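What you see is part of a larger complex, with each chain still in position.
Think of it as A and B in the order they're written, each chain with its own count starting at 1.
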């Protein structure tokens, strides 16, 4: 269970500010489904608006990285932070954006490899080479 | 300072098993520079061989993700694990593989966005939607 109320569609409908964000989520994603993350943030309209606005900008605006690559990076951060919810939701999002099983498999292998060498560097306290200084 | 000795080229030259890995690192990267990470692992030849072999396979073998995307994922994991050494070395590696400042900027924004929503999901203990179950 969440530590806050998850808003139902009826509760959302009673709050125009929240409803506006939910409308935009549905329109942007072309789907009626709105996941629990947004139903939890509905308790804090300012945070809801700001987070959705940032997600749209960071994950969907035209830019130098394609949308699927952005989701792969998001999954990598979420797995490393042990965020169960986020791994689930962004793995689903990546699949919706066309992630193949082969791409997922490589992503998983990179996350594992990086975690291993991160642990080695931290356990051995390896000093940064001067060559890496920008 | 590292908690173990960082091997000099002279010390490496005296150990054929370690020298063979260093030779392959230089040949593969087409560069004489071998960074401290490998000089620290030189104390454990089996781990040195296995780690270099895995890195080559995971980061360089032909596959579904291009080499630069793999480095971006690696940086994302390393930043999240607060691994200073790894952020420095893999940011340098990504630049060497052609990462533009624009791509780096978007990577940074995604890492920040994901860390924020990971914290929200963990702080609110949001339950996984059944729709995300595979």
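Everything that follows uses one rule, which is that a residue touches a chain if its C-beta (ideal position, glycine included) is under 8 Å from a C-beta of that chain, and two chains touch if they have at least 3 such contacts.
What you see is a predicted model; the values in this text were computed from it and never measured.
*Asks:* Can you report how many copies the full complex contains, not just the 2 shown in place?
*Replies:* My count for the entire complex in this file is 6 copies.
Assume only the chains that are shown with their structure count from here on.
*Asks:* Quick check: how many Å separate the C-alpha centres of chain A and chain B?
*Replies:* Computed from C-alpha means, the inter-chain centre distance equals 22 Å.
*Asks:* Could you please specify the touching residues of chain A with respect to chain B in the complex?
*Replies:* Listed in rising order, the residues are 1-4, 6, 33, 35-37, 40-41, 47, 51, 54-55, 58-59, 63-65, 69-70, 72-74, 76-81, 83-86, 88-92, 100, 102-103, 105-107, 109-111, 113-129, 131-133.
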